[in-house]
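To keep things clear, I will list the structure first and then write my remarks on it.
Just one protein chain is left out here, and the rest sit where they should.
== chain A ==
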């Protein structure tokens, strides 16, 4: 991380909050809009206190009119302001698709570079406690498909702050995909404003036997899987792409050239997803000189169920990640980590409702 060291632990939601606050302090054009950003819950704490700090003209709720509000944010951005539009779930962004895909993504190009859309859209993936079909979707691949949009996925508090500030400074529409279960997780976060650059994958842990690329909260799950695998003598390299689009695949390719084995763990479906994109880049790679084995994990190819028995089978977990990695490294192994070792605190503690 190219950022100053810090000894201060901050939760993910606090880091999002501080990032927005500092971005607003350093640039008076930055404002925040979105359903419920100014209420007493403050988007699970991530916007709490901002209306007190910056006033109701710069931090305000909107009517339940996501389609039009997205257009309004885009227009304000074109006119020189720097909006942060917040949605408490990514699923609700389906109402914004037309404006984001047909206007925000296209305008700079379509108007011959004469117009810019410095828009930030913050949004969150939900998980567990019966979020079900319409409160759980990771739709980053849909947005990453479209040229003109940038998509980032902070997996920890440090990146949550640095990506927020970078997103506000960027002159393009940027979608920040957060994860509900990460909101309570902590990492070291410098007090001063800093940026996490787009388009740079991060090697989270170095290893030599297998590369695991993990997206969003799957980084946390992969880290636990790597601990379990390490006890079995397997050395895992974990890579967090950080930016889904533009994707830095060179870092991934270099790692795979070293390990020869790649497991991609996504927070979305496999079909036409970011895991398919990464696989394709590895297949086309000019960096990789050896034969590579690839495997992918992600949402099961079904709608997210509400009931726990099906939900457990729907998501990748430290257990399924560790076993898939083991299978790539040692297909003969019948090793299975015990369930207690695979449980993650952030999952156990989450008691909804949202």
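Points to keep in mind about this one:
Heads up, the rule we're going with is that a contact is a pair of C-beta atoms (placed from the backbone, for glycine too) under 8 Å apart; a residue touches a chain by one contact, two chains touch by 3 or more; residues count from 1.
By definition in this document, contacts and distances are computed from a predicted model.
The unshown chain of the complex is recorded in UniProt as "Pyruvate dehydrogenase E1 component alpha subunit", chosen from "NADH-quinone oxidoreductase subunit D", "Manganese/zinc/iron transport system ATP-binding protein", "Cytochrome C oxidase subunit IV" or "Pyruvate dehydrogenase E1 component alpha subunit". Touching the chain that is not shown, out of A:12, A:31 or A:92: A:92 (per the contact rule at the top).
Only one of A:9, A:313 or A:345 touches the absent chain when the whole complex is considered: A:313. By the touch rule set out above, chain A reaches the unshown chain at residues 35-36, 39-41, 61-68, 91-92, 94-95, 128-135, 300-303, 305-310, 312-314, 351-354.
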